[in-house]
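Take a look at this one; I'll ask things after.
The complex is shown incomplete by one protein chain, all other protein chains being positioned as in the whole.
Chain lettering (A, B, C and D) follows the sequence in which the chains are written, and residue indices restart at 1 in each chain.
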Amino acid sequence: MRYHYFPGCSLKGLGRAYDESLRPVMERLGVELAEIDDWNCCGATAYMSTDHCNACALGARNIAIAESSGPGDIVAPCNACYLALNKTRNCLAGDSATRAAVQKALAVAKLTYTGTAAVRHPLEVLVYDVGINVIKRNVVRPLKDLKIAPYYGCQLVRPHCSFDDQWNPTAMDRILTALGARVVDFPLKTRCCGGSLTGTAPEAGLRLTHIILGEAQRRGADLIATICPLCQFNLDSYHDQIARRWGPARIPAVYITQLMGMAFGLPTEQLGLKRNFLPADKLLAAT
Amino acid sequence: MSDMNWQPRIVAFFCSWCTYTAADLAGVSRFRYAPNVRIIRLMCSGRIDPQFVLCALADGADGVLIGGCHPGDCHYAEGNFKTFRRYRMILRLLADMGVAGDRVRLEWISASEGERVKTVINEMVERIRALGPLDIPGRFAACDSEILESADAIRLPQCKETHDVVPEVVHG
Amino acid sequence: MDKPKIGFYWCASCGGCEEAIVDLAEDILRITAAVDLVFWPVALDFKKEDVLAMPNGSMAAVFINGAVRTSEQEEMASLLRAKSQFVIAFGACAQLGGIPGLANQFSRDSILNYVYDGAPTVVNEKHVRPSVRCEDNNRTLTLPEFRSVVRTLEQIVHVDYFLPGCPPTPRLITSAIDALLTGKLPPPGSVLAPDVALCDQCPRKKSKPEQIRFAAFKRPHLTSMDSDLCFLAQGVVCMGPATRGGCEALCPAANMPCTGCFGPTSRVHDQGAKMLSSLSAAVDAKESDQVDAVLAGIPDPVGTFYRYALPASLLRFSANIGSAAVKETL
Amino acid sequence: MELGQKIKCEADRTAGFGKAIAAMPGCERLGSCIQCGACSGACPLSIYMDQSPRQVIALVRGDFKKQALSCNTIWLCSSCYACTVQCPREIGITDIMYALKQCAMSERAYPAGLSIPILARQFVRMVVRRGRITETRLVMRFFLQTNWKAAISSWRLGLNLIRTRRFGIRQQHIKQHLELAAMLAQAKNANAGGSP
Partner (left out) sequence: MSNDESIRTGFYVCHCGHNISDVVDCTAVARYASTLAGVMVSRDYKYMCSSPGQELIRQDILEHKLNRVVVASCSPLLHEHTFRNAVAAGGLNPFLFQMVNIREHDAWVHADRAAATAKAQALVSAAIRRVALHKPLQATRAPIHPDVLVVGGGIAGIHAALTLANAGKKVYLVERQPSIGGHMAQFDKTFPTLDCAACILTPKMSAVRSHKNIVLWTYSEVAKVDGYVGNYTVTVRRKARYVDENLCVGCQECIDACVFKVPKFPDPFNLGMSMQKPIYIPFPQAVPQAAVIDPDRCIQLKTGKCKKTCVEACADRKAINLNQKEQLLEIKVGSIITATGFKLFDAKRLPEYGYGRYPDVMTTIELERLVSSSGPTGGELRLRSGKPPTAVGFILCVGSRDMRTNRWCSRTCCMHSMKLAQIVRERTGAQVTVFYIDIRAPGKGYEEFYDRSLQQGVQFVRGRVAEVSDCALSPDEAGKLVIRVEDTLAGFVRRVPLDLVVLAVGMEPQADAQEMRRILNMSCSAEGWFLEKHPKMAPVSTFTDGVFIAGCCQGPKDIPDSIAQAGAAAAEALALIDAGGIDQEPNTAYIRGEECSGCKSCISLCPYAAISFDAEKQKAVINPALCKGCGTCVASCPSGSIGQNLFEDQEVFEEINGVLDYV
């Protein structure tokens, strides 16, 4: 299985532990990730707030480069990138004016967008292309007795998600179960973590993060599993500020790929676990 | 016919029970669609004689739309299946005769699918617009201009003219 | 009183129709005794000048066989029209375009390219093509123009009667001539054959089942055919139901299905469309791919349904030819 | 107690505003809103919004441009799409928020002192210049421009980032950044009408 890989800016910056753990886990499962040559920022929400056409052009450039470098779908691990690229595809499919404008812009770089490569999230690839059974077969150290709250974030399943339920996605639940963990029933699994606001409107952003941490704690989770660099950063980095405002809710947040790596018995150093503010490695090592 | 003023001409044959009724519903619902289609009502799509399709094209239609009830829903049990089989063969015949298959389209539209009438007609008009004029009468005329000088009387077998001659004249 | 003057002429034809006259056997003597044969290029040496010299309307009738493809044929047809009281389209080609009419699927260029270059037996290094005018040593040679499509006679000149068949049968020919001689003529424009489809006369008719469904179509040369059973009942395409009777089912009698040379009945505008309609409607399948699979048993719909009648059909010729012609004139 | 006029008059409306927003991509169904409030109920940020998302829809549809562009709602919207997937009329509320943001940005009509649009602007600038975002640099620059005190108060965060080696100081950039900039210039506001 070979895919074009669109890591996105975060996986090269704050979220590099995601990148670090995703690659060996995927390799173990026989998934080849070929990084898209000279990819650019997906534009995220900021670009959509500024110029629709430019936002689409940013996404389209990445997709066009991938398409021109061979067949295969694109894997975008960051929820925001996943959404931005998929949104681009939907806009270009449905809106001929934007499509024409974007093609014209791409022509500047001698690129053309065909819309043949689908944009997919690692979760989808793991559950549907690799398969839960294969994941299960690779588990050598089950995450026994670890109670994990699966947190999907808001942008993965909305608004055009085709591979999972918009309200109650279960892909991550199924993987975690396969890893041997106990999945905590977590109704807030798709509630926004406030990620984009913690810097600009801390009161609002932090409150959303707090609600998620607090509820996970109330439901007895040891850990929160995430699949997005923004979510992980938010849930991991503001414990002190949150504690100051609303009382402590100290529960570590890790990437599901880190959990998979642990369960697969990959060397801990490879998984970027040291990059957590609130460390989870001891907890994981104990299982 | 100059390309500038050309507008697609489409003849539609709709069965009375499903598609014609759906077109009525589209009207009652005030769905706006392109004015290029002329609907002819038949009791069943099974009544559509392939001659009708060819006649429409030979008389200047740029496209033909056939509408019937969904499979299993035909008011007359299976008239639509018979139409469908004829349609598959007509497409092959037309391909061999240099007429692009997209010019003849068959759609199953039930009495409740008023909106579908609109979509199908609009799509059909756009498709024909993209294909450009078929203009078979024009082609006949253009082609026959080569014989004008030598012929003393030329009668062409378009059905436009043959239908009103006495039945004993063959062909047309 | 002078014997009525009669002429025969051939356009694009195989010669079979001329042969059919010869096939009249003893009857030909009876006919030649009753008429004056003033023009018959295939048998007697007549030139165009001889026709030009005749007063207009001086011939009683002229029988023209063959389809019309060249300017010379058009010219002769018009000339003969002027010189005779009745023009009779003789045989399938004159009436419907006939086998030569199948050329209407292809453009003039592609035909010439194949015949003068493409065919495997042809060597033509200079890629020479016939041209209408040719200068050579200060001499000018002219050739008739090869028209862009094949036409029926009726598409060139007004025709009074049609004698169908490929070729017409002796019985139909003699009765036509007798009718002419006795003046007992049907209404002008008539086809001189019964207006009921061939099955009516076919000896196999009784063996045709009432409930017929086609699970597959078979081709004559790839099947062994029962010599008594209706062809359609054997899954072999027989054009009999869509073809005017009058031939006395010659082909079925010789264990070959009817291929439609008598053309459609007067009630039908397009023989091929009608046969297509009847056969496809009775295909024994519902799903798209199954329907297609059965219909694939008829690999050449034009050649099957319009073997003799393409120029007389509603579409007349391939739209690809039309588009070229349109481009030329616009 | 200070009294302010609450009643709105015709002069407070900007004719054609609602229509123009509805013409922007994703906003087509704006007119179908039945004011049910599901969007506001679903919105995790409605606790801080001065107008609920439903009210924003009503303001836009009613051509109250000034009120729609100056509320904090559109900036607090975190693009979580919770509203969009719940709207019984399939209205692209998130896209409408985007459209309003674009409009407010191009007319600089956002509330004074609101830092979110500033971050968006810097984000865009960095993408145009470099093709990629280096988060730490973006945030530092943002704090310097808006609230340098905040930058200082975030020192712990910074230290933690350095400790966990996530503090990327090296600016990322793509090879074809000039080409990208040309592309973006070409596509700028090329879609229907630009901003209303």
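A few remarks follow.
Assume a residue touches a chain if its C-beta (ideal position, glycine included) is under 8 Å from a C-beta of that chain, and two chains touch if they have at least 3 such contacts.
Everything numeric here is computed off the predicted structure, so don't read it as measured data.
One chain is not depicted; across the entire complex it touches A, B, C, D. In the complete complex, the residue from B:59, B:96 or B:146 that touches the missing chain is B:59.
Chain C meets the missing chain through residues 195-200, 205, 208-213, 232, 240-242, 245, 264-265, 267-269, 274-275, 277-278, 281-282.
Touching the omitted chain from chain A are residues 165, 167-168, 187-188, 211, 215, 218. Touch with the hidden chain on the side of chain D covers residues 34-43, 46-47, 52, 54-55, 82, 86, 88-90.
FYI, only the chains that are shown with their structure count from here on.
In whole angstrom, the spacing between the mean C-alpha positions of chain A and chain C is 74. Chain A and chain D have CA centres that are 22 Å apart. We define each chain's centre as the mean of its Cα atoms; on that basis chain A and chain B are separated by 53 Å. Across the assembly, chain B contributes no residue in contact with two or more other chains. For chain A, residues touching at least two other chains: there are none. Residue ranges of chain C in contact with chain B, taken from their complex: 71, 74-75, 78, 81-82, 95-96, 105, 145, 147-149, 151-152, 154-158, 162, 186-187, 189-191, 263-264, 266-270, 272-274, 276-277, 279-281, 283, 285-286, 288, 291-292, 295, 298, 300-302, 305, 309, 312-323, 325-326, 328-330.
Residues of chain B that touch chain C in their complex: 46, 49-51, 53-55, 57-58, 71, 81-82, 84-86, 88-90, 92-93, 96-99, 134-136, 138-140, 142-147, 150-159, 162-163, 165-172. Contacts from chain A toward chain D in the complex involve residues 9-10, 12-14, 16-17, 38-41, 43-54, 56-58, 61, 91, 95, 97-98, 101-102, 104-106, 108-109, 154-155, 158-159, 166, 190-192, 194-197, 199-201, 203-204, 207-208, 211, 237-238, 240, 274-277.
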